[in-house]
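Single-structure report; data block below.
Here the complex is missing a single protein chain, while all its other protein chains stay put.
Every chain is named by a letter (A and B) in the order it is written, and numbering of its residues begins at 1.
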Amino acid sequence: MDLSAISPALLFASLMVASTPILLAALGELVAERAGVLNLGVEGMMITGAVAGFAAAHASGSAALGFLGAAAGGAALSALFAVLVLWLRANQVATGLALTLFGLGFAALVGQGYVGLRAPPVPRPEIPLLRDIPVLGPVLFRHDLVVYLALGLVAGVWWFLHRTGAGLRLRAVGENHDAAHALGHDVRRIRLLAVLFGGACAGLGGAYLSLVRVPQWTEGLTAGAGWIALAIVVFASWRPWRLLLGAWLFGGLTVLQLNLQAARVPVPVELLSTAPYLVTILVLVVISSGRGRAALAAPGSLGQPFHASR
Amino acid sequence: MIVWERRPAPSRALAWATPVLAVALTVLAGGVLFALLGKDPVLAIRTIFWEPLFGPFAGYLRGQIAIKAAPLILIAVGLSFGFRAGVWNIGAEGQYIVGALCGAAAGLALWPAETRWIFPLMVLAGTLGGLVWAMIPALLRVRFGTNEILVSLMLVYVASNLLAWAALGPLRNPEGLGFPGSRNLRQWASSANLELVPGTGLHWGGVAALGAVAAGWVLLARHPFGFAVRLMGQAPRAAAFAGVAPSRVVVLCMALSGGLAGAAGLFEVTGPAGQVSIDFAAGYGFTAIIVAFLGRLHPGGILLAGLLMALTYVGGEMAQQRLNLPAAAISLFQGMLLFFLLATDLLATHRPRWRRAAPSASPLPAAAPEEAR
Partner (left out) sequence: MTDALLTIRGLTKTYPGVVANADVSLDVRAASVHALLGENGAGKSTLVKAIYGLVRPDRGTMTLAGRPHAPSSPREARAAGIGMVFQHFSLFEALSVAENVALGMEDPPPLRDLGARIRDVSREYGLPLDPGRPVRDLSAGERQRVEIVRCLLGRPRLLIMDEPTSVLTPQEVAILFATLRQLRAEGVAILYISHKLEEIRALCEEATILRAGRVVATCDPRETPARRMAEMMVGGSLRIPARAAPAPAESPPVLEVEGLSLASPRGGGLRDVSFAVRAGEVLGIGGVAGNGQEELLLALSGERRTAPGAIRLRGEAVGALDPSARRARGLLCAPEERNGHAAAADMTLTENAFLSARVRAGLVRRGFVDWAAARRFAEGVIRAFDVRAPGPEATARQLSGGNLQKFVIGREILQKPDVLVVAQPTWGVDAAAAAAIRQALLDLAAGGAAVVVVSQDLDELMEIADRFAALNEGRLSPARPVAGLSVEEIGLMLGGAHGMEVAHSRHAGAAA
């Protein structure tokens, strides 16, 4: 066992990378949930995005087109969810589960032809001067574009939700869909767009796994990241900046656990790998036991079917 | 555009017809899928749905169906109570694994003793193991209001890591030449869960599944607990008014589904699987969710749905061998089935009506135009 091999700076640098996929997926889910839709299919949309992104990148040789394809793939799957839930009034929980099962099967089927191939590299911006700052340089300024894109997206979602009229309407629909409908806002259209955004983000998160993190296609490579993303949304009390904190916490945990494995801590690898899941549970418990604070922060119409029955 | 109108009373006939419709649509969509994969769709469908029942190897394959259906039905009957009450245990896969681990560990602790009390003891340990694993999300929800969906699911990942650890570590067969996996429980008379009637594929797990269907049916239709479960799912406030304690229902539903999933795991590890190994978990816990919905959360329906789903497993394996169809196609097939089922569900409670293009914000009419209470 050699804990001195774990460098805090490197740990933080890899934390930023490790947290990016769950951050992207959780951000999309946050928007969908703020609009009142609980989509439990994040895992399915993520893995679909992972395989779609890998396929698109492989076919075009361009990582950028790969990410585009991943967003389209995730959004397409979420469109299926939206039709079932918003138009055919299916139960949101059951439909989300179906989406995950379907996505896992679909990705495994499509991905068969891509096992063992390598993905084209993702461009890294050359940030002059900043990248050479000691410690801060490697930690903050030597990542690929998607890491910065995800951070920008957090700010963008915050700005959209709290500073624009469309964001206000989205929050209103999630808060009380009957009232929004009575005021003439098109509940289903707003929700459809939110769900599609959620699907696209989950797809991006999945593609980050298959194109950057791993970077190749293997079956089941999301390994519960989508479910962790769902948990982080609750952890963040549906607020974008707290979401970033949550994603870093879990990213850090994953990295730390890998580092501990590498440092040969005398705990079986299998038990060490349970740490992210156990900590997720722990955090959920802490959040939910906070005297109903989480319940108050939840959008008022979250998970409720909307019937427009007047 | 289509406008959905609520039926004055849900149609019972359609409630049972929609699963059939969903199966038919899935077969159609599956045919298209197989055609896209470059396979003969008619042959593929025939191989999956016909061969196992009436083909040349039907005698063997029918038994395989019973073997695969038993855990699905056992788990799904347990899940259906929770799903009716709004208790979303989707971690049955984890409870299934832990049940198998606990049961196997209890038995192996007594190895190589030969007494007929060992198998019942293992069943008990397996049931309790699954039950205790399910109590974690149950108690966290009751005590702290923690979302049981996320917790029960996280515990699946924990359980599969535990399984890997146990197969490589504490439960590894000391005489296994270093290969992962436990002693073979099938080959030890005290723990073997073998076919009871030759040629049927029926083992103790199948007997338990049939028992669970019968008991679940009575519980749902005639027992105050079944009524409480239905009431809590349909109208939680009315349930509170009636005196139903929600936390009691949550704990009981989770205990029921966890216990049955644990028992299913034990029957599997002592029977068809034979040993604790890394690849022991085959996803029965997740497929059982589809089975529960396909069976309309009713024990009788679940019996039929479990047999159908087992058929797609067995037929899918045949198609894999004969047509070189990828294994993933079958799980995709099962996911589609659940989709079509959810999509057609609306037909039972609503009827479609054609309308000339109405304004986008125009609301749907309800039966009572005024005072929607």
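Note that in this section contacts are C-beta pairs under 8 Å (C-beta built on N, C-alpha and C of every residue); 3 or more make two chains touch, one makes a residue touch a chain.
Here the structure is a predicted model, which means the values were calculated and not measured.
K.L.:
Have a look at B:Leu231, B:Ala281 or B:Leu311 and name the one touching the chain we're not showing.
P.N.:
Selected residue, touching the omitted chain: B:Leu231.
K.L.:
Out of A:Asn91, A:Gln112 or A:Asn176, point to the residue that touches the absent chain in the complete complex.
P.N.:
A:Asn176
K.L.:
Would you write out the residues of chain B that touch the absent chain, in ascending order?
P.N.:
Touching the missing chain: residues 5, 8-10, 222-224, 227, 230-231, 234-235, 237-238, 240-243, 245, 358-363, 365-371, 373.
K.L.:
Just checking the interface: what residues of chain A touch the absent partner chain?
P.N.:
Interface residues of chain A facing the absent chain: 165, 168-169, 171-172, 175-176, 178-180, 182-185, 292, 299-300, 310.
The rule we apply is simple: only the chains that are shown with their structure count from here on.
K.L.:
Tell me, which parts of chain A touch chain B in their complex?
P.N.:
Where chain A meets chain B, its residues are 40, 80, 84, 88-91, 93-95, 97-98, 101-109, 111-112, 181, 184, 186, 189, 219, 223-224, 227, 230-231, 234, 268, 270-271, 273-274, 277-278, 280-281, 284-285, 288-289, 292, 294-295, 307-310.
K.L.:
Chain A touches which residues of chain B in the complex?
P.N.:
Interface residues on the chain B side: 4, 6, 83, 88, 90, 136, 140, 143-147, 149-151, 153-155, 157-158, 161-162, 164-165, 168-169, 286, 289-290, 293, 326-336, 338-339, 342-343, 345-346, 350, 360-361, 363-366, 369, 372.
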